[in-house]
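Take a look at the structure set out below.
Showing subunit A:
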Amino acid sequence: MLTLRLYMLQRITALVMAPLVLLHLGVMIYAIQGGLSAEEILGRTQGSALWFAIYATFTLSIAIHGAIGLRAIAAEWGGFRGYGLEALMWVTGAFLLGLGLRAVWAVTYGAAP
Partner candidate 1 sequence: MTALEHHDTDILILGSGGAGLFAALHAQQTAPEGTKITIAVKGLIGKSGCTRMVQGGYNVALGGGDTVERHFMDTIEGGKWLPNQDMAWRLCEQAVVRIRELENEVGCFFDRNPDGTLHQKAFAGQTADRTVHKGDLTGIEIINRLMEKVLASGVEKLQEHRAIGLIPTADGASLAGVLMIDMRTGRFRFVRAKAVLMATGGGPTMYKYHTPSGDKTMDGLAMALRAGLPLRDMEMVQFHPTGLLAGSHTRMTGTVLEEGLRGAGGQLLNHAGQRFMFDYDQKGERATRDVVSRGIYAEMRKANDPEQEGVFISMSHLGPENVRQKFKGMVKRCADSGFDLAAGQVEVVPTAHYFMGGVVVDVDTRTEMEGLYVAGEDAGGAHGSNRLGGNGVANSTVFGGIAGDTMGRDVAGMTLRDPDMTILQAEIARAVYPLMQKPDLIQPLRQSLQEVMWDNVGVMRTKTGMEQGLVRIQKVSDALMKVGVDDTNLAFNLTWHDWLNMASLCEVSEVIAKAGLARENSRGAHYREDFPDDGGLENSDYTVARKSGDDLRVTREPVAFTIVRPGETILPDGEPETLVAQP
Partner candidate 2 sequence: MTARDAINRAHPLWVAFIVHRLSGLALALFLPLHFWILSLAMTDPARLDGLLGFTERGIVKTAEFGLVFLLAIHMFGGLRLMAPEFLPWRAPHKTLAAAAAAVSFLLACLFLMRAL
């Protein structure tokens, strides 16, 4: 049930995410050596406007991309149509965005010291 607009949004967000995923994976592969710790993660991200910007963009993209993706699956495999389908997309989008931004905030500015 994709129209041109949703399709474009999904592709654009995918393209935005591609380098971010690589970055993210790179950091993970680098960081994972010797195990992960909260301290280590936070040490990298805390208070960094750059990390905030990167991860906020990432999160926004995920929310849009994921919601549109789930919409397609819900329509094709779940038989959703009409308002139910629209509602589902918006709710999942909002949920992903909310949870995601909260996490980004947590590791940048919001962490408990």
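These made the cut because all candidates are chains of the complex that A comes from, given by their letters.
We take it that contacts are C-beta pairs under 8 Å (C-beta built on N, C-alpha and C of every residue); 3 or more make two chains touch, one makes a residue touch a chain; residues count from 1.
All values derive from a computational prediction rather than experimental measurement.
Here subunit A touches, in this complex, candidate 2 (chosen among 1 or 2). Chain contact summary for the complex, subunit A toward candidate 2: residues 11, 14-15, 17-18, 21, 25, 28-30, 32-33, 35-39, 41-42, 62, 66, 69-70, 73, 92, 95-96, 99-100, 102-107, 110-112.
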